[in-house]
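Okay, handing you the structure first.
With one protein chain removed, the remaining protein chains of the complex are shown where they sit.
Chain IDs A, B and C follow the sequence of writing; residue 1 opens each chain.
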Amino acid sequence: MADATQPLDGDPAARVLVAGASGFAGALAAQLVWRHPRLELVGVTARAEAGTRLDRLYPRYRVPLTLEELDLSDAEGFEAAIVAYPHGASAPVVAELRGLGVSVVDLSADFRLRDLPLYEKWYGGHGAPELLADAVYGLPERHRDAVRQAELVANPGCYPTATILALAPLADAGLIEDVVVDAKSGVSGAGRGGGDEMHFVALDENAKPYKAAGHRNEPEIAHELGRREGLTFVPHLLPLDQGELVSCYVRPSRALEQADVDGLYGEAYEDEPFVELVDEPPGVRDVRDTNLCRINVLVREDRLLCFAAIDNLWKGAAGQAVQNLNLMLGLAETEGLL
Amino acid sequence: MADATQPLDGDPAARVLVAGASGFAGALAAQLVWRHPRLELVGVTARAEAGTRLDRLYPRYRVPLTLEELDLSDAEGFEAAIVAYPHGASAPVVAELRGLGVSVVDLSADFRLRDLPLYEKWYGGHGAPELLADAVYGLPERHRDAVRQAELVANPGCYPTATILALAPLADAGLIEDVVVDAKSGVSGAGRGGGDEMHFVALDENAKPYKAAGHRNEPEIAHELGRREGLTFVPHLLPLDQGELVSCYVRPSRALEQADVDGLYGEAYEDEPFVELVDEPPGVRDVRDTNLCRINVLVREDRLLCFAAIDNLWKGAAGQAVQNLNLMLGLAETEGLL
Amino acid sequence: MADATQPLDGDPAARVLVAGASGFAGALAAQLVWRHPRLELVGVTARAEAGTRLDRLYPRYRVPLTLEELDLSDAEGFEAAIVAYPHGASAPVVAELRGLGVSVVDLSADFRLRDLPLYEKWYGGHGAPELLADAVYGLPERHRDAVRQAELVANPGCYPTATILALAPLADAGLIEDVVVDAKSGVSGAGRGGGDEMHFVALDENAKPYKAAGHRNEPEIAHELGRREGLTFVPHLLPLDQGELVSCYVRPSRALEQADVDGLYGEAYEDEPFVELVDEPPGVRDVRDTNLCRINVLVREDRLLCFAAIDNLWKGAAGQAVQNLNLMLGLAETEGLL
Partner (left out) sequence: MADATQPLDGDPAARVLVAGASGFAGALAAQLVWRHPRLELVGVTARAEAGTRLDRLYPRYRVPLTLEELDLSDAEGFEAAIVAYPHGASAPVVAELRGLGVSVVDLSADFRLRDLPLYEKWYGGHGAPELLADAVYGLPERHRDAVRQAELVANPGCYPTATILALAPLADAGLIEDVVVDAKSGVSGAGRGGGDEMHFVALDENAKPYKAAGHRNEPEIAHELGRREGLTFVPHLLPLDQGELVSCYVRPSRALEQADVDGLYGEAYEDEPFVELVDEPPGVRDVRDTNLCRINVLVREDRLLCFAAIDNLWKGAAGQAVQNLNLMLGLAETEGLL
């Protein structure tokens, strides 16, 4: 079988580098760029696996490029980059790319929190604090116009993406008194490392809370929802690969009817290409391998139940990165993502 | 291979019938009685599968008896029965057994709610309302003495078992202002039927809320915890076989320290053979094929997080039924369950 | 969210009906046509689920059409159809479609066997035997030119696709003395029905042979490989959704070196867009959601081991149907399948 060539549709709108393409999210980002009719994938980088072809690590993604060590000394030939490095390791690379004038979507947490001390509390030292002010939080459903103008987009975490989309219409209307978020994630959300805890036998037929005392996605969620308190977030690990469900239990600040809530959500999301309001709680299988967020909201006596399901690697990471890149480059937002 | 004979240890304390042994919980109950050193399994019954050997339906349980249609016209030769019929179908059978003087543990919901109108609201007509007053709610950790005296025990549902054990020490101390219970169950909890919704392909790689508008286990939970309101319970289905996790988010009625809570739970459960307090959130795999309930409680700012994991077929059904039977018969509570 | 419109790239090359779109293969076929840049999906039909939107049954496929009962009385407006009816039910529908001049790819077994008595032995009566002579066996890697000319293509079964591709280079060279094929399939290969045997609990953590005395895909395999005997085929069911692996154990008719075999397979498949020769045994995960067949052949003393992995719903059904349709319509073979 001959190697595939990239299925470009005319001249590319941009040449794109994917840095950190050996992890789950980075590899999918590489595939999505590869398949994209208007983007040219010019390179994929990784540290440990440099020299390996990406389609050997991830055969079903079918990207026939070889992973290389990142070397920006002679960087030219690309206008945009998706960076999928670990938290902390990302910032200096992003800074270098920005110094070369490259537009960046960063999948790490490094530019998600504007508040430096808050970042340092959860993640440690920051490698490029001077860029924090430039970064736009890349949740297009909330910050579409800013993303369009941005040259550095901080791609949200998967938990924040689902949780914020599930709750934003209520939060914006000041209707949340307090909220409990019980989040459930497939294993790919935890990344490729992990040792014994990620062994098949440890996770098969299991379901388990983790980081119950506090997860570092919380400040990200709290900031977007404008909350200082009254938010309890607990993630759980499930025996499946891709998929994430957040079950949000809201105590509203005033009594609400189902019609009120349907109106709020309908208005917020009616034109959104990737948010789908459904009339029963969504399962994660329903959104697997899509960039969709499916949301169901139910008024139940004195609580509102808001459920949102995404694919953590798509809308929770690589799919949203391409959605952001489309916006930054002036392309149709859904291009390459349907 | 010759058929096994039952491994009895001296004269049996009772001869036991398991009625409705073709379902998941009934079949396990049959196995637990079969293996029990002090109980003799005298028969297993089922409607649809009568004539089939139980070890053909459930080979790994290794019970070499043939399922028969229930016929109580010449019932004699057993002093106790575990009934695992569907809700509604159970009550008349239990009534007949009680009329014959047989001690009964009933796995259905038919005798769990003392309040007849409440029962009828959730389950429909009741076949033996005259027995409601005699039935004891068979959660030994709460009603051990009553179970010891009982001749009819209503075995709790799996969700109520985990939820009540997770919350009872707080509820008894009047410390729950309100509580959200996000429950997660393996598929065996939904029983053997179910059609397309239980197809492997529908559930594999999925996770989904169901009955979000109200689940019929709620009144059972609310009654035991002494609550009229302030309880939100939502179950979810997970892609695994046996196992159940409840994540309870409590807003306490007054500020609590971790030490306070540890004290309460330690006192409540220190002598319990099947409740284990652990210092991190439990996974369902940790209790698979055991009669344990593992509980972890964490004080987190203004919330208490109470997690409980059980095996829905054991502590949530058949294991607890044998625990109750042990108590009713004056045997050691853990006999046959370690 | 507004309904998607079909992402067509200019005028469509054909308007396509997918009949029987409520099953796993039919639904994927509908999605692949929907996404195809050169095909217009004009309708989806189903018997039991008529009136339901397809994206309600299969949300992640995102096809916003409503299933209708098949009614060919006023059939016009489409030039091609993919038929995904059960074996036996397909032939009369295909006959009607052919009578209307519609080009058909049929996913059932109804036109795979030219030998009517053989068909009747395995499948029962045939509804349109007069069309058998016109049908082309749609394995493009073997019959590409005939498919290009065909108006009725019998899409191969999933097991035959993997097995024939794994063995054809040896069979064509007359090098197979006898062969054992141990086939392993994910559950979607067995279709949507199935009752208790397809219940999640029956299949989870299980692996089991079935139809060991003879499976009806055997004559299809034997015919293509030109064998009357010396072929033993046994399928097994695995606890996964999509994916199929065949492990073929060949006793060759003469001694062979690895280089000989590599040469044969390289020559056979070097230009094939969907056959990938790899240097270690493939896993089914490597081809999930792709139209690829990955093949590895290993000479080991007196045996040849030939392993092939496909996605049973793609290369084993719907993906191959679109590949065939591309050929019949004169489009690029890989269009819509990368």
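Please note the rule applied: a residue touches a chain if its C-beta (ideal position, glycine included) is under 8 Å from a C-beta of that chain, and two chains touch if they have at least 3 such contacts.
On a predicted model such as this, the values are computed, not experimentally measured, just so you know.
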Out of C:Ala166, C:Leu238, C:Leu277 or C:Leu325, only one touches the absent chain, namely C:Leu238
From A:Val187, A:Val261 or A:Cys306, the answer for touching the chain not displayed is A:Val187
One chain is left out of this view; which of B:Glu205, B:Glu224, B:Glu244 or B:Glu333 touches it in the full complex?
B:Glu205
Which chain A residues would touch the chain omitted from the figure, given the whole complex?
24, 187-188, 192, 194, 196, 198-205, 239-241
Residue-wise, where is chain C in contact with the chain that is not depicted?
178, 180, 182, 184, 186, 202, 204-210, 212-214, 229, 232, 234, 236, 238-243, 245, 247, 249, 251, 281-285, 288, 298, 300-303, 305, 307
It is residues of chain B that touch the chain not shown, namely 1-2, 4, 7, 35, 59-60, 62, 205, 269-277, 282, 285-290, 292, 294, 338
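Throughout what follows, only the chains that are shown with their structure count from here on.
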Select the chain whose centre, defined as the mean of its C-alpha atoms, is least distant from the mean of all protein C-alpha atoms.
A
Length of the line joining the C-alpha centres of chain A and chain B, rounded to whole Å:
40
State, to the nearest whole Å, the distance from the C-alpha centre of chain A to the C-alpha centre of chain C.
35
Residues of chain B that touch two or more other chains sit at 202, 204-205, 239-241
